[in-house]
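Other chains of the complex are left out, but the ones given are in their true place.
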């Protein structure tokens, strides 16, 4: 038995990629990412919840808010890193996991966090990490 | 190797929640839930199917039909229970599983059932149970 | 030449309908409505905008926030009124129009406002009013 709860936000950034594999995406361009954060648990709490959806949404907005309306090429956190859709899933997923371990959602018993970023209507990436 | 088939229905209900964590959702309100029921199998049957989509759809409509256009606060089945999105996933998933075990879809060899309820375009929950 | 800008919110309410035509929806039930508010103009302003999307979003959230997490059957504004999807489009559209005329979006030159409410993935209604 597995339960999950997902909340959606979005993120608008500029960036460029290094490496021939990226073709025209080596130029400075940008993206809107739809960001789906999924919280998994083996059981519901006494309120019938995986997590408090209000706190989950606030936490995701906080993490996404630290990235949005920026040129990721200028962010020290991403120096030397290609901020691919896959990589940004990991960044957001790991930041969520760290905050959950630090108690940002209270005393929850989550088993995993998954993050999906949709870069367009025809491409998306995901990352899942155990807690 | 895993196969799955998913059918979608929807459900319109009223309810309220008990507990400070729910904030304004403690008031009587309601929701449209998009209900996605997924049937999993390790192999396809002789017709090339996980399950007969017609029977799967009828079964889901039957279970959803017993819930829709109701105030869940007044339903004896949910006395003392917060009918959160996560909980309703479980209710529908367990009812589907019980009906499948009772032969409602015929002699099928399913490994699991998963149910996802979308409460809006920015929030959804899931429940998966092995068969 | 016509320009428009649309912002999306959502709304979760309980209500019931009076009249045989409504069948089982005469019972107390509820809905999530996706609310799309469209602002139309014949030209863009000096910033290249129909309206400031931030102010438009705040205005829509304000109007939607006065309705959400409520049982519309108990709201004095709707006494004796069936709060159908069509009617709620009109309520939200007329409230937006009144606020725009009162300057809530500043000195804008809008020609019309349209509101669409999606009650499920298979049904929606719209209302358009000239300004």
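For clarity, chains are labelled A, B and C in written order, and residue numbers in each chain start from 1.
Convention: a contact is a pair of C-beta atoms (placed from the backbone, for glycine too) under 8 Å apart; a residue touches a chain by one contact, two chains touch by 3 or more.
Everything quoted here is computed from the prediction, not taken from an experiment.
**Student:** Whole complex: how many copies, 3 being shown?
**Tutor:** 6
Keep this in mind: only the chains that are shown with their structure count from here on.
**Student:** Name, by label, each chain that touches both members of the pair chain A and chain B.
**Tutor:** Chains that touch both chain A and chain B, as defined above, do not exist here.
**Student:** My parser should flag the chain pair with the most contacts; which pair should that be?
**Tutor:** So the chains sharing the most C-beta contacts are B-C.
**Student:** Take the average of all CA coordinates in chain B, do the same for chain C, and state the distance between these two points in whole angstrom.
**Tutor:** Computed from C-alpha means, the inter-chain centre distance equals 30 Å.
**Student:** Using mean CA coordinates as chain centres, what's the chain A-chain C distance in Å?
**Tutor:** Their C-alpha centroids are separated by 31 Å.
**Student:** Would you give the residues of chain B that are in contact with at least 2 other chains, written as numbers and ranges?
**Tutor:** As it turns out, chain B has residues touching two or more other chains at 121-122.
**Student:** Taking the complex as given, what residues does chain A use to touch chain B?
**Tutor:** 1-9, 44, 47-50, 52-54, 57
**Student:** Okay, in this complex, where on chain B does chain A touch?
**Tutor:** Against chain A, chain B makes touches at 17, 19, 21-23, 81-87, 89-90, 121-130.
**Student:** Residue numbers of chain C touching chain B in their complex, please.
**Tutor:** 8, 10, 12-15, 24-25, 27-34, 68-71, 119-122
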